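Of the protein chains in this complex, one is absent; all others appear in place.
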Amino acid sequence: MLGLLETGSGFWSAIIWIVVVLVIGSIVIYIRNKGEDSYKKNTEQDKPFISGNPEKSKENSHLSASHIYWGLTEALKGYYNPLVKMHTGNINDYSGWIIVITAIILIMVGVSG
Amino acid sequence: MKKIIFGIAFIIFFSFLIVSAINMRTFGEPTYSEMDDYFIENAQSETGANNVVTSVVFDYRGFDTLGEATVLFTAVVGVVALFRGVKK
Amino acid sequence: MSGFFNIFIIPGGLLLIFMLLSLIRLILGPTVPDRIVALDTINTLVVAGMILVGAAYEEVIYIDVAIVYALLSYIGTLYVAKYLEGGSNK
Amino acid sequence: MIDFIVTFLLSMLTYLILTASQGEVWGIWSVFEIITGIILSFIVAFIANKVLFQKRTYRMLNPLRWVIFLVYLIGPFFWAMAKANIDVAYRVITGKINPGIVKISPGLKTDLGITLLADSITLTPGTLSVDIDEKNNDLYIHWINVTTLKPTTHHICSNFPQWIRRIAE
Amino acid sequence: MKEMSRIVKTVTNFVYGFIIIFGFYIIAHGHLTPGGGFQGGAVVGSAFALLLISYGSLNSKKFLKKDILSLFEGFGLILFIVLGFSGLGITFFYNFLANSGGWFGNAAVIGVNPGNMNTGGVIPLMNIAVGLEVLSAFGVIVLTMASAAEFTKKKENS
Amino acid sequence: MGTLLAVLYIFLGIGVFFNCLGSVGLLRFPDVYTRLHAATKATTFGSIFTSLAVIVYGFSSWNITGDSKFRVLALHTIVALVCLIITNPTGAHAIARAAHRSGVMPRQAVIDELKEAKLK
Amino acid sequence: MIGNLPYVAVVIFVGLGIYTLMFKKNLIKIAIGVVLIENGVNLFLITLGYRKGAIAPIYTYAPSGQAMVLPTPQALTLTSIVIGIATTALILSVAMMIYKHYGTLDTDEVRRLKG
Amino acid sequence: MNLSNHIPILIIAIPLLAAFLVPLIGRINKKATGILTTLALSVSLILTIVLAVKILTVGPQVYVFGATSPSLTLPSGLKFPIRIMLQIDAMGIFMGLITAVVSFVGAVYSLIFMKQHSGLDKYYSLLLLLTVGVFGMEFTGDVFNFFVFLEIASIASVALISFRGIDLGEPAEAGFKYMVVSSISALVVLFAVGIFYGQYDLLNFAALASVIKYSQLDKIALGLLIPVLAMKAGAVPMHMWTPDAYSEAPAPITMMLVAASQASLYALFRVVFSLYNISLNVLTVGWIIIIFGLLSMFIGVTMAIIQKDIKRLMAYHAISQTGYMFLGVGVGLAVLANPVALNQYGITAMEGGIFHIMNHAMYKGLLFLTAGALFFRTGTKNLDKMGGLAHSMKYTTIFFIIGAAAIAGLPPFNGFASKILIYESVYRFNPLLSIIAMVVSILTLASFVKVFHSAFLGPKLPQFKEVKEVPRSMVFAMAVLSCIIIFFGLFPDLIVKNLVHPAVMSLIEQFKYTGTVLGGM
Partner (left out) sequence: MSSFVEIIHISTLIMMIIAGFLAVIFKKLLPSIIALTVASLLLSLEFYILHAPDVAIAEAAIGAGLTMAIFIFAIRGTR
């Protein structure tokens, strides 16, 4: 069948997936259209509720890239600090790492294997 | 710390190279030489050149030579491109 | 190898030992010009040695290498000398 | 034009010396070789004639000068060189030196002359040309055994300037 | 770059042409004696380097033109690859001139011999093509780096 | 044959001796200029003689055997020799000049007119 | 061991070059290291092609009746030498350009790109 | 003269001839250079497709240089080939297709993207030479010839990376670093070639494969070859050059660099599978490659999360995605000696890994091109300074979404298709590996959400008021890649069955490879 990708323990077909997504999506849309009766457009219900404060202007609300995932990097500090330290940008280290890995592989391949 | 790791790795690498040098076949006595004997015997009759090295370079392995001339061309274009607009 | 092999190969070997002496000057040489002098000497000795070894091998065509060597070592010497002179102002 | 022809002939000569082996022409060169030589020398003449004849002086085209040059080379020059080496041997073995840099005015005008003189000086006893005054062709000589503080030309390079004047000027 | 002393320049005048003809000899006799396109090209390229060093980069402009050299470089390479293409009736890089009797087509004497210029098939032509490419490549590299050295170094007056 | 061998031995002996002298002088002398004396003169002279030996060998073998390869040997050696003679003193001059300009002054010098000329 | 001294020399050359690349702090020194490795590998190839008591694989004026050394490694080495000079020229040009912009050749300072 | 026999060399020789012609044409007419480049690369693309059809229907192709017939591999009376030959099997042409597509798209994209730079003739010449180098690495059947093309590719890459070095310092720095590491790798490869030559007096891959004994020296050669080729492919912890080089090169070149690094990956697989095959200790080497894959995946993606430079971020993702390929193929290698496991999941894992190579080249190329489009209009690569670009660059936004979804493995794009092959087969080998791969996929999605948010979403920023959509040829280049991605995503089975499976089989079956040259030994 067209679009059937055998993976050894199952299969994947993009066509079937799309059909399923379309079906589920239409069901969802149908349910959504039923909707809440009391909702009306252009009333107070439209506005977002941010802990009761007025909404910020759009220019200030844009989150710049270095602040996204700040929490993640802060939490994984113990992992990130040595990792970033490893990337020194020093050309000696570049060649050094190559030699280190070559030495390890030479031991693995040359002695054991 | 890093220097020590690198130093140890360098020593290991170097010792493996030494091992390979000692394990290499004896200097001056090639074990197999079929390909080269073919070149030595047939180069004169096939290509008409007295210099076997040249006939290997330009006939039997001519494509290498093209690649090698290309490397030189690439380097020249690279150098000229790097210093383009340098007037003096 | 012909009978003349020994005659030419032994001076060749001796020249190599003199090269070693010049190499000592390259190691010691307190200033850069000393080292260039050592380089120049090694060049001359290598050319002489090449001619001798080529004659010893009875390979006529090897002398071409010595000619190239003699010509081009001069260029190398000139380059270092020029750098030392320091032609900075254009 | 003349410089082109001379360069061509010189390079042809060099090429012929280099390629001398067996062949039809006098048993030395083959015809194909000579044709190649002519073509290559033509190219070389095209490239190098401006370099060789920069000052447009054709003094050296006189064959007599070349004869004198050869005589000079084999005669006084070689003799001086032999003396020089014995001198060097003496100094190497004993270590007696008394060096200094002195100035001489040989009075040569052409580039070729001053070059010949400088090279001759370098290869002859106890002297080594260090620098040249570009304006009046004065040579600064490193003298390994300074005998007088105000040397004349004759002290340094016996009668070379006369020879060279005959060759190159 | 400043020029060197008058003695060096005068010697250069003589040696320059000699190196070039010697380089051409090495290129043209690549199939007979040691040498070939690369070696001869490198020798001629060194001659350009010699001219550059003894006359300085300003004065040597009279004799060496970077544009012409880079033109010849492309020309040499195209000649080389066209020689490769012209064997395409059989295979790429087929030595179609060897033993054919025409130019460079004589068969070589088998065994030790003094060498005949008129042998080798396309090998001498390829030598010439590669030599042309290599000599102009080295010329361009040396000329470019000489002007770049003036460009990149620190200004000493300021 | 006997004379040929004798000539070869003499030439080679002279050549090796002067080359040796050049190297020893390079080690023994105190400063650049004196070393240049040893290096240039002695090694050039020595190399001339070793090359002359090869040339003599080439021409005589050509006479004996008539094989053109010995003639080629001799001619090419002559060319190499000419190159050596032309380039060596010039190289020495360039080195000396560069050394003086880079500020290496002759040691134990009784007089240095070049330095005075520069100071003026 | 002594018979394989040329191979050991090759290894020493390669090792010296690698050492320079790993521990020397100057960009031009690094270029020198690369050249040293190249020299070592070229010597390796030529050494592989040597055959005792043989002559060069050129028939012009050769002493007759002898074995010849293997020609292929010489062809390979020719190629690798020219590749080597191309690499060296490019490395040095880039190093000069770095100096133009950074004003230094120290590898500890030439590292604006990191992290 | 039957031209169809000469297609393999024409694919290489036509761009090469064009590369030599471009500087000469550039003297006459600057504008013609780009068009000539595109023309040459399109011819090459067409020829590659023709050759692919031929190989997939007829079988592997051999092209011997200078022989009396293009397929005469053995001269009379000899058991081993003496001439250089191109040897293209299904795997080689699979890589060749990637290179052809990527280089063609890159050339089209460069037409406008590079317009403000000087020295364009050199740029195009170098682009063609890089293409030639990568093609040569993939097609050649000769060990030393491989080294020569490796050098062509790396020197051209260096020249292209430092192409903007006249104005900025960083490209020159990146170029220097890349040059040094690639010279190390090339020289080590040459050393290994010397070891092979010294032992067997052979230089042909297939002939070597038929005689290799796995002696101590062969082990050392393998131990030298694996790390340097993995380094050129960008495996952690030798990946440090990758972000530098990828972020400083112009965008089309970055795309080509991805293809070039994959050519090294291909060479690694070729060495391990075709040269040594089961004579080596497959478990050790397989696990070495798997560990490379794991490290690359995880460290690559975690380093990507904290990047601020958009191209640097994508470069770390490239490392991370290379890990998937290592993982898939490494699992295949680890079970190579075990036919049951190989049939159960080994081949599938390798299919996943190999298919991922092509997918990766496509979507990573698309992403780099969108990054280049952003740089073209805004003049910055810093994510902190961008924002709200979706308002003015609609096409770019759509293409970026497609690329990001594909790289994160969202169905129905092509990234998902190859990733699911890897997940499910690797799960049967070792569940932990599969779980790590999924986690990495999630982190990839997270970091692309970050890029999407900070570059495209948000209000229109005042400094980007003037920003317009990129010109049409650039949109065309991106559209081509997007179409390929969507097509691969929708019909992965077509590709896997017809292109990837033969490639995998040609890797696994060593006899097929050697038999092409040695005549069914």
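As written, the chain order gives the labels A, B, C, D, E, F, G and H, with residue 1 at the start of each chain.
One rule holds for everything that comes next: a contact is a pair of C-beta atoms (placed from the backbone, for glycine too) under 8 Å apart; a residue touches a chain by one contact, two chains touch by 3 or more.
Predicted model, so just to flag it, every value in this text is computed and none were measured.
Residues of subunit C in contact with the chain left out of this view: 1, 5-6, 9-10, 12-13, 16-17, 19-20, 23, 26-27, 29, 32, 35-36, 38-39, 42-43, 46, 49-50, 53-54, 57, 59, 61-62, 64-65, 68-69, 72-73, 75-76, 79-80, 82-84. Contact between subunit E and the absent chain runs through residues 26, 34-36, 38-39, 42-43, 45-46, 49, 53, 138, 141-142, 145-146, 148-154. By the touch rule set out above, subunit G reaches the unshown chain at residues 5-6, 9, 12-13, 16, 19-20, 24, 26, 28-29, 31-33, 35-36, 39, 42-43, 46-47, 49-50, 53-56, 58, 69, 74, 77-78, 81-82, 84-85, 88-89, 92-93, 95-96, 99-100, 105.
We adopt the following convention: only the chains that are shown with their structure count from here on.
The distance from the centre of subunit E to the centre of subunit H, each centre being the mean of the chain's C-alpha atoms, comes to 36 Å.
Put simply, the C-alpha centre of subunit A and that of subunit H have 24 angstrom between them.
Separating the CA-averaged centres of subunit E and subunit F is a span of 30 Å. With touch defined as above, residues shared between interfaces to two or more other chains in subunit B number as follows: 6, 10, 13, 16-17, 19-20, 24, 30, 33, 35-36, 39, 44, 50-51, 53, 57, 59, 61-68, 70-76, 78-80, 82-83, 86. In subunit H, the residues that touch at least two other chains are 16, 20, 23, 65-66, 144, 148, 151, 155, 158-159, 162, 165-166, 172, 176-177, 180, 184, 198, 201, 203, 216, 220, 223, 244, 306.
Considering their complex, residues 55-56, 58, 60-63 of subunit G touch subunit C. Of all the residues in subunit E, the ones that touch subunit B in their complex are 30-34, 36, 57, 70, 73, 77, 80-81, 84, 92-93, 95, 98-99, 104-111, 113, 115, 119-123, 126-127, 130, 133-134, 137, 140-141, 144-145, 147-148, 150-151. If you check the complex, the residues on subunit B that touch subunit H are 16-17, 19-20, 23-25, 30-36, 38-39, 59-64, 66-68, 70-71, 73-75, 77-86.
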